[in-house]
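With one protein chain withheld, the remaining protein chains of the complex are depicted in position.
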Amino acid sequence: MGQQIVNGLFLGSIYALFALGYTLVFGVLDILNLAHQAVFMVCAYAALVLVGHLHLPMFAAFPVAVLLGGFLGMAVDRIAFRPLRGRSDSNIAGLISSIALATILEAAVVQVFGPDVERFPFGAVPTRSLKIGGAVVSELQIVIIAIAIAMLLGLTWLLRRTRLGRRIRAVAESPKAARVLGVDVDRIISASFFVSSALGAAAGVLFGLAFNNVSPDMGRSVELKGLAVIVLGGMGSMPGAALAGVALGLLEVFTVAWVGSSYRDAVAFGVLFLVLVLRPRGLLGSAALREA
Amino acid sequence: MTSSSLQDLWLTYQSTVAFIGLNGLLALSVYTTLSCGQLSLAQAAFMAIGAYVSAILTFHSGAPFAVNLAVATLLPALVSVPLGLPVLRLKGVFLAIATIGFGEVVRIFFVNLDYTNGALGLTAVPQRTSIWMIYAALGTALFVLWRIRGSRAGYALEAIREDEPAARTMGIDAARYKLAMLALGAAFAGLAGALEAHYTYMVSPSTYSFTRVVDMLVYAVVGGTSVFYGPVVGAAFLTALPEVLREISARVGLAPGPLRLFVNGAVLLAVILFLPEGISSLPRRIRDRLRARREAHAA
Partner (left out) sequence: MLLSLQGVRRTFGGLAAVDGASLAVGTGEVHGLIGPNGAGKTTLLNLVSGLIPPTSGAIVLDGERIDGLASHVIAARGITRTYQNIRLFSALTAADNVLVGAHLKRNAPLWRRMAFLPSAAAEERAARAAALALLARVGMSERAFERASNLSYGEQRRVEIARALASSPRVMLLDEPTAGMNPGEVTAIADLIRGVARAGHSVLLVEHNVKLVMAVCDRITVLDFGKVIADGTPAEVGRDPAVIAAYLGGEAAA
């Protein structure tokens, strides 16, 4: 039981990190960025190269990969979203252009690394573990949960206390009003993409480490889980995404333990479907970024 | 060209021809719901239902193939109604996400169903589909969509797509039309699923994943959704493209898989950015451009 909770928290914190980035962009733009999963995947590969080929220690490779993710996110905005802004069907068009970009990134990765699973070199991942109560907790799990909590707190601080955060919230509420107030909306959106994708990149590296498994299609299943998380949490709600991410992680772990592993994914999507039909606002309503 | 080399050509490309038809039908299934402004991404689930049902009927009943196909067409349409009643109230991205959820649940259901051999799916499905059947189905779908256009229902659909509340104050029962188009799209997808299963000898749940729906959507968007035949043009273009790319990649020395992915992504991006009405609008655009140039010359 204790073990399941630890495993669930651990999985859930990765989902939460991924979904936070996802929902941040949705909150600001009302558009789903389906290239988020590609950034997630590319940055896991980046960490792999930094550690495996350039022999950087993991604690140095991680921030580099996260920064790279941020810049990649800005590029995604420039290529796939900014040209479509103001078009009447920009909702569906943005969805599709981000799918296109994800496909291109995946193709590039397959071309360079091949379609097979890659692993981090031995020793890059800490393997020690300790016992807390009845549960065995690996050092890696603790680090991952700690990083996730730190990034969540950092994001909350950024959105609540900084000038950038206030401007991001202003744009989320009304781009028009923000523009009138002299906010450079395009730049704020670009910054949101940076933050969002940096979170996605962090999730990607941690996911790769956690399962010691990096592959070109690793983002696909997480992408759909991420959708479930942000819907469950309430589209655009940061605390909702964090909470729902952890909830989904726990739910999956307990499903595997009690029902069977092949039903793990059914739970996520069953929940997703039910929430949309019964309570489309999600757990924490639609107040979006205003209460972040 | 001699008749034997023509025959070789046909043997080489007949499966491409078949898949152009199947993908065209699938693209139309996405287009059908899109024609009243609804993006449904449950089409792969409807396709799966059609494929499984028809294959099971083939294995366990002596019913003629035509009856199989009819059941595989009608059942997904029936399933789409209870799905649509709650889900079609959702708008835009929310509808898309809810239908993704439904699609995944259906796929996982089949993965866990022992009766259909779980994740491995059904194999050795007898080949019953001929290419003419695929094109007959595609032709029927095109005919139906062609006749809807310009009809009373067709105008109602366009009105709903442009401004649903305003359409409703004209007396248009938007919910009924949206449900009808969801069911029609589901029927097309189910039929395509059944035809594909009996062409490729198998039904495997992994065929009906989110990736497959994205493919259908991409066909429709690349072809263009402002005219009913646009999605078929897109499907034909993107299905034939890998054949061309295979030749190219062999000469350039790139792996065909990534190149195909890359070109798919690049084509999609280029179309959405520079050709929002799809490649089927290209002839009209070129005509307009030429006319403008002529007029400029004359002036």
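Residue numbering begins at 1 within each chain, and the chains themselves are lettered A and B in the order written.
The criterion applied here is as follows: a residue touches a chain if its C-beta (ideal position, glycine included) is under 8 Å from a C-beta of that chain, and two chains touch if they have at least 3 such contacts.
Predicted model only: the values in this text are computed from it and were never measured.
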Quiz item: Among the chains included here, which ones are touched by the excluded chain in the whole complex?
Solution: B
Exercise. Just name the one of B:A166, B:V244 or B:I286 that touches the chain not displayed here.
Key: B:A166
Quiz item: Of the listed residues B:I20, B:A156, B:M181 or B:V214, which contacts the missing chain in the full complex?
Solution: B:A156
Quiz item: Considering the entire assembly, which residues of chain B contact the chain that has been omitted?
Solution: 143-144, 147-148, 150-153, 155-156, 158-159, 162-163, 165-174
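The rule is short, and it goes like this: only the chains that are shown with their structure count from here on.
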Quiz item: Across the complex, what residues on chain A touch chain B?
Solution: 30-32, 79-80, 83-84, 87, 89, 91-93, 95-97, 99-104, 106-108, 110-111, 115, 220, 224, 227-228, 231, 235, 262-263, 265-266, 268-270, 272-273, 276-277, 280
Exercise. Report the residues of chain B in contact with chain A in the complex, numbered from low to high.
Key: 39, 86-87, 90, 92-94, 96-98, 100-102, 104-105, 108-109, 111-112, 118-119, 210-211, 214, 217-218, 221, 254-255, 257-262, 264-266, 268-269, 272-273, 276
